[in-house]
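Missing here is one protein chain; the remaining ones are kept as they sit in the complex.
Our next item is subunit A:
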């Protein structure tokens, strides 16, 4: 089979989610072509070409593709899909936006957010906020699949560069128009690919505490900062930091939950982390049921002490 993988990028660099999706594609078996769509994306295409396991890169360079809007990218994928057995993408906000459009146009059912490849047509995916794992087989001739990044290791960079080929976007009138973008600037590692994540919950009590209590710990550990939905709802942290069923799904080496009680919707976003640490004043908080290491007490005392102790 030949698989077409839609690359995720921010206009500047290839997102790590793409290399993770390449691993899922390798598990499916067959030839892997990566589509890099966007405007002035030559360097991103070259980066995609050196991801191990990629056989060919298709690059579609067009102003209409600049912000990876659903209509043009889906149109391009629908056109290309006739030559492929599968169209896949990482389940990022881009992949989740675009791929169902492709599936509907091809009259097939998408398999969303897979966490494991059993066979080229059979996958595991979490449902009910990860409280159940479904094994699902697609009977469609064309498979349309989104990949949960945290469930797959990134395919390494390096080695032979795969050939890069240009493809063009069909000419059409696009209805939705891009107006503006406000992207969070951060020196910290990206939440979904960070090795360590430090997350704050309602227990932090304020946006200020995210800066004065959580940020020093994150900086010390070179960690990304996350937040529970409760903290986001209370405006302590922006929504793009939300970890959970309907936010980001993370599986870092180390996840430190600070002042987070551990609602199932939050656990859905982090319980596949390798090591979980919980710091909470309530010894009965459900977060302790999934934590490898815990510490009961006042986070406002414990976290600064922890920063000290880490030296």
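Throughout what follows, contacts are C-beta pairs under 8 Å (C-beta built on N, C-alpha and C of every residue); 3 or more make two chains touch, one makes a residue touch a chain; residues count from 1.
Here is the rule we go by: contacts and distances are computed from a predicted model.
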item: The complex's invisible chain, by UniProt name, from "Electron transfer flavoprotein subunit beta", "Branched-chain amino acid transport system ATP-binding protein", "Putative signal transduction protein" or "Sodium:proton antiporter"; value: "Electron transfer flavoprotein subunit beta"
item: Identified contact with the non-displayed chain, of A:111, A:147, A:194 or A:209; value: A:111
item: Residue of A:60, A:74 or A:227 touching the missing chain in the full complex; value: A:74
item: Positions on subunit A contacted by the hidden chain, ascending; value: 10, 67, 69-71, 74, 92-94, 96-105, 107-113, 122, 125-140, 174-184, 192, 196, 221, 229, 232-233, 238-240, 245-246, 248, 253-254, 264-265, 271, 274-277, 283, 288-296, 302, 305-306, 309-310
